[in-house]
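All protein chains but one are shown at their positions in the complex.
For reference, chains read A, B and C in written order, and residue numbers begin at 1 within each chain.
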Amino acid sequence: MPASTLATEQFTLDVSSWLNSAPVSIESLRGRVVVIETFQMLCPGCISHGLPLAQRIHRTFDRDEVVVLGLHTVFEHHAVMGREALEVFLSEYRINFPVAIDRPVPGQAIPATMQRYGLRGTPSMLIIDRDGRLRDVTFGAVDELALGARLGRLLAESPSELSRASGETISSGPAFCDIDGNCA
Amino acid sequence: MPASTLATEQFTLDVSSWLNSAPVSIESLRGRVVVIETFQMLCPGCISHGLPLAQRIHRTFDRDEVVVLGLHTVFEHHAVMGREALEVFLSEYRINFPVAIDRPVPGQAIPATMQRYGLRGTPSMLIIDRDGRLRDVTFGAVDELALGARLGRLLAESPSELSRASGETISSGPAFCDIDGNCA
Amino acid sequence: MPASTLATEQFTLDVSSWLNSAPVSIESLRGRVVVIETFQMLCPGCISHGLPLAQRIHRTFDRDEVVVLGLHTVFEHHAVMGREALEVFLSEYRINFPVAIDRPVPGQAIPATMQRYGLRGTPSMLIIDRDGRLRDVTFGAVDELALGARLGRLLAESPSELSRASGETISSGPAFCDIDGNCA
Partner (left out) sequence: MPASTLATEQFTLDVSSWLNSAPVSIESLRGRVVVIETFQMLCPGCISHGLPLAQRIHRTFDRDEVVVLGLHTVFEHHAVMGREALEVFLSEYRINFPVAIDRPVPGQAIPATMQRYGLRGTPSMLIIDRDGRLRDVTFGAVDELALGARLGRLLAESPSELSRASGETISSGPAFCDIDGNCA
C-alpha cells in the first residue's frame, strides 16, 4: 500500500491483545498526535534506542497532546516472544504505556499490522496526526531534535484544517535488524 | 525588564564585534526562528552541553527556518577570554555559525546584552520568534525533545498572526555557573 | 559458604548445559584468569552494563591470559528464560564467548551455582585466579579502571606463588535487581 494512499485514510491497528491497558482505538485518540513504537522484545536496537526514546516522549508531552503506544510486531523467533515473555519484559523495563500485540497471521511470519503498513523491521516509529492519519514511518535510529520539531509542527495543526498529509520521514538512520534478518 | 515587556518588543543584540560572519542584525532575520546560545569559552557546561546542542540545531534545521547564533557573554575572568582567545576556541571546536561578542560595559563585569535581558549565567539559550520577539530564555540544561517541539511550534506560527507571546520556558535544568559564581 | 573458605578451594561450576562451546571446566583453565559474568537475559542491568563489559574484557585481553565465560543464573520467570530463548538472545546480542546454564534445582527458584556461592542477583561478576580460586564477587556496577587494575594484578601473580587469597571486592555499585526482586 503506497504511502500516498495511507495518508488519506484512517490508520488502524489490527492486534490480538493489549498489555498495560484496556484496548485502545486510534479513533478514540482523534485530536491528539499518536506515536506508535513498534518493537520486538529481543531486538537490541529496540532496547537501546527505540523504547528509551518512546519512554522519553511519554514523559515529556502532556497526554492530551501526544499519546505513546507500543506495538509488539514479532516477525521472528515467535516461540520465545509470546505474551507471557512480553509481560515479564515490560515489567523488568518498567514500560507503562499501553502495548498491543500485533495480530499473528496463520502460516506467515509477519503479523497483520506490520504487513498492512509495509514495515521494514524493528524498531519502527509511526506518527499519526490529530486527524488519525499516518504521517511518518521511520525505521531505525530517530534524531531527537528533528522528532521534537516534527511533533511540534503536528501539534500546531488544527485537525479540521488538514487538507493533505506530507508523508515526510523524519530520518532514516543506520539499519537495525530488518525482516530479512539483516542487521547493520 | 520584565519578560512580559520583552515579548512585545523587538529583540536586539548590543555587541562589540562578530566572528565567523559579518555583523548580523536580528531584524534581518525576520521570518525565521533564531536560537542564540550564550556562552563563555571557559565554562564547562557550555562546552559539554550548550555548544554541542547549538551545533546540532545548526546542522538539523534548514537555514531558511532556524538560524543559530552564538553570543560570548563574558562576565568573569575577562583578561583570559578576549577576542584572540575566542578565535582560537572557535577554531579548535569547529564552531562555524556566527558568534558575537557581547559589548563590555566599562567598570562593570556584566556585558550589555546580558544585562539588558537579565541573563543568569552561562550557558543560556534564547529563542526569538519569526516576528523578532524573545520568547524563551533557558539557563542551564535543555531537554532536546522539548526544545525540538518548541521550535516546531514556533515554525508553525505565521509571522503576521502573532498577537501575543507566551514567554514560556522550555525547561530549567540543573544550574550551571551563574553570575554570582554559584555552580550546581 | 563464607568467602574465606571459598578462596582456599577450587571454584567449580555446576551447570546443565553450554552454548557457544563444548563444556568448559574451570580446571582446564588453570594458569589463566577467568571472568564469569552471571546474568539473566531479561535483566536490564545485565544488558546495559554487565554483558557489554564482559564483551569488552573478551575483546581486550589475550585469550591465553583472561578467559570470559557467561553463566545464565535464572532465579525468576523461569518459563520465559529457557534454553531456546537464551539461544535467540545470544545470537541477537552477538555474544560469542561460552555461556553455561546454571543447573536448575527442583522445587527451588535459585539454581545450583548461584546457591553454592551465595550470589545476590544479576549481574554479578566472579573473578577466578590463575590457581582456580574465586577471588572476587561483585554484584551490580563495576568500575572499569579498577577492574582493569585488578585483572592486571592477578595476571602478575605466579600460579605457584599463591599462598593466600584476598577475597577483596572490586566495587559494589548501585544494586540491580536482587533475588528478592528489589531493584535500585
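The working rule: contacts are C-beta pairs under 8 Å (C-beta built on N, C-alpha and C of every residue); 3 or more make two chains touch, one makes a residue touch a chain.
No experiment lies behind these values; they were computed from the predicted model shown.
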> Which shown chains does the hidden chain touch?
Replying inline: B, C
> Which one touches the absent chain: C:Phe11, C:Phe39, C:Phe61 or C:Phe139?
Replying inline: C:Phe61
> Looking at C:Leu29, C:Val88, C:Ala109 or C:Leu155, which residue reaches the missing chain?
Replying inline: C:Leu155
>> So one chain is hidden, and I want to know which residue out of B:Leu29, B:Ile47 or B:Ala156 touches that hidden chain in the complete assembly.
In response: B:Ile47
> In the whole complex, what residues of subunit B lie against the chain that is missing from view?
Replying inline: 42-44, 47-48, 77, 79-80, 82, 84-85, 88-89, 92-93, 177
>> Under the stated touch rule, tell me which residues of subunit C contact the chain that is not displayed.
In response: 56-57, 60-61, 143-157
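The rule is short, and it goes like this: only the chains that are shown with their structure count from here on.
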> If you take the chains that touch subunit A and keep only those that also touch subunit B, what is left?
Replying inline: none
> To bring subunit A onto subunit C by a C-alpha fit, how many degrees must it turn, rounded to the nearest 5?
Replying inline: 180
>> Can you work out the whole-Å distance between the CA centroids of subunit A and subunit C?
In response: 37
> For subunit C, what residues touch not just one other chain but two or more?
Replying inline: none
